[in-house]
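Quick one: this structure, given as structure tokens, is what I'll be asking you about.
Missing here is one protein chain; the remaining ones are kept as they sit in the complex.
For reference, chains read A and B in written order, and residue numbers begin at 1 within each chain.
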Amino acid sequence: MPIKVPVTKPGLDGHDRGAKIVARALRDAGMEVVYTGLHQTPEMIVTAAVQEDVDVIGVSILSGAHMTIFPKIMNLLREREVDDIVVIGGGVIQEADVPKLQALGVREIFNAEATTQQLIDGIERVVAEFGRDRTRRAAASLP
Amino acid sequence: MISQRVHRDLARAISAVENRIVPLSAARATLAAQGHRPAAARADVIGITGPPGAGKSTLADQMIEGLRAAGETVAVIAVDPSSPFTHGAVLGDRVRMQRHAGDVGVFIRSMASREAGGGLAPATRDAVRLAEAAGFDVILVETVGVGQVELEVVAVADCIIVVTVPALGDSVQTIKAGLTEIADIFVVNMADRPGANRTAVELKHMVHEGRRDIPVLQTIAQDGTGVAELLAAIAVYRGAEAANTGRAVRFEVMRRARDRAALAAAALLDSPEGAGVFAQLSAHQIGRNDAVDTLLAMLGGPVHAH
Partner (left out) sequence: MQTPEKTRSLAEEQERWEQLTLLPFTERRPESRATFRTQGGLPLERLYTPEHLSELDYVRDLGFPGAFPYTRGPYPTMYRAQPWTMRQIAGFGTADDTNGRFRYLIAQGQTGISTDFDMPTLMGYDSDDARSEGEVGREGVAVDSVDDMHDLYRDIDLEQISVSMTINPSAWILFAMYLVVAQERGFDRRKLSGTIQNDIIKEYVAQKEWVYPPRPAMRIVRDTITYSAQHLPRYNPVNVSGYHTREAGSTAIQEVAFTLAAGIAYVEEVVKAGLDVDDFAPRLSFFFVSQIDFLEEVAKFRAARRVWARVMKERFGARKAESMRLRFHCQTAGVSCTAREPLNNIARTAIEALAAVLGGAQSLHTNGYDEALSIPSEAAMKIALRTQQIVADETGVVGTIDPLGGSYAIERLTSEIEHGCFDYFAEIDKRGGVIACIEDNFFQLELADAAYELHRRKEAGERQVVGVTKYRDDSPNPALDLHHVDEAASQRQLDRLKKTKANRDDGAVRATLDELVRVAKTDDNIMSATLAAVKARATGGEIVNALRPIFGTYVEKPVF
């Protein structure tokens, strides 16, 4: 069962070189990547994640606005009662902010020097550890 | 009533069926148990297919706007090809439709074709049925119409729109290769580009030869030109279940007949009789055209299609 992951760029920043390379690399690793494009609001990201029933949301932020964006995404996931979707991020995120993001529930932050293999391994790991076990859930919800 | 909860439950149901965790019937039962009801006896299923770059997603985006304005809820299933090597995929169709992200009456789901082993066609058909069970009025199925799998999927639609663009080289020929049997409406998109009228005329000729009455429309999906006319043309087909089943039968018969004929032809070419004809060709006793006619005559039936 392929991992399904949206690669998202919230906010107004348009630098998508990294996001596109990640999308290709994840595809080459056998994942199904939903590319949501640029200029996403947290609402658009969460809507896509819910409708696509993804395992993990990848958020790319280079603009420094991560302490505004991530809380909004986590809140929306809670509101929509899908707080079992794992959230990870990458880009230009100061070391000092990483623990704050983890406290919000962001499972992993990849800095710009992470290799694509590290990213792939990291996604597989967080999905295995924190992600939904679809088999169990689907079976449990049968009448 | 379409709500955020419907989105979540429908999304999970589609995953469960797509990944073969539960069969369709169980997933439908779950949706019912969760309190979701279909909007009517059946939803209207509209297929949108055509070569890459034709503007299908942009057209779908405009159609959604029109349908929503008429008060209908819309689910979109957008199918993209998986890599035959890695089986991964980049699903990018929803980018074109994302202005509807804040509208709870619109549900967009991307699916990878997962072609190895023919996994998709049933999964997409099931997704359509689940969206219907969840209560959506209209379901758009968007595929890139180049593979057999996509054609099968589209065959379950009540109305199939085949989209092309002007001057796409041999676009009319590409269309001929299999989509004519199932098209209900032809759309020439990007109609502001040179060659639009010519392409439309070529399609009309082809339609006329096939003796079916298929409208050939022109649109500029970018700004919505022609979309209202398209929705009006589609309206004729909505609720037409009989036509849908009939078309699926026609399609299946044509496909199997083609496969059968291809097998027979291959067998003849490799047979001793066939070898004899090739020997004559090598010895310059007969020319190329004669060789073809002779082999076809051996297969039986007319030598030329009319």
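As a working rule, contacts are C-beta pairs under 8 Å (C-beta built on N, C-alpha and C of every residue); 3 or more make two chains touch, one makes a residue touch a chain.
This is a predicted model, so every value here is computed, not measured.
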Contact set of chain A toward the excluded chain (per top definition)
11-17, 20-21, 23-25, 27, 35, 37-39, 41, 63-65, 67-69, 92, 94, 111-113, 115-117
Would you write out the residues of chain B that touch the absent chain, in ascending order?
53, 57-58, 90, 92, 95-96, 98-99, 222-223
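FYI, only the chains that are shown with their structure count from here on.
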Contacting residues of chain B [partner chain A, same complex]:
4-5, 7-8, 11-12, 14-16, 19, 21-22, 26, 29-30, 33-34, 82-83, 86-92, 94-95, 98, 101-102, 107-110, 112
In their shared complex, chain B is touched by residues of chain A numbered 1-2, 4, 23-24, 26-37, 41, 43-44, 47-48, 50-53, 80-82, 134-135, 137-139, 141-143
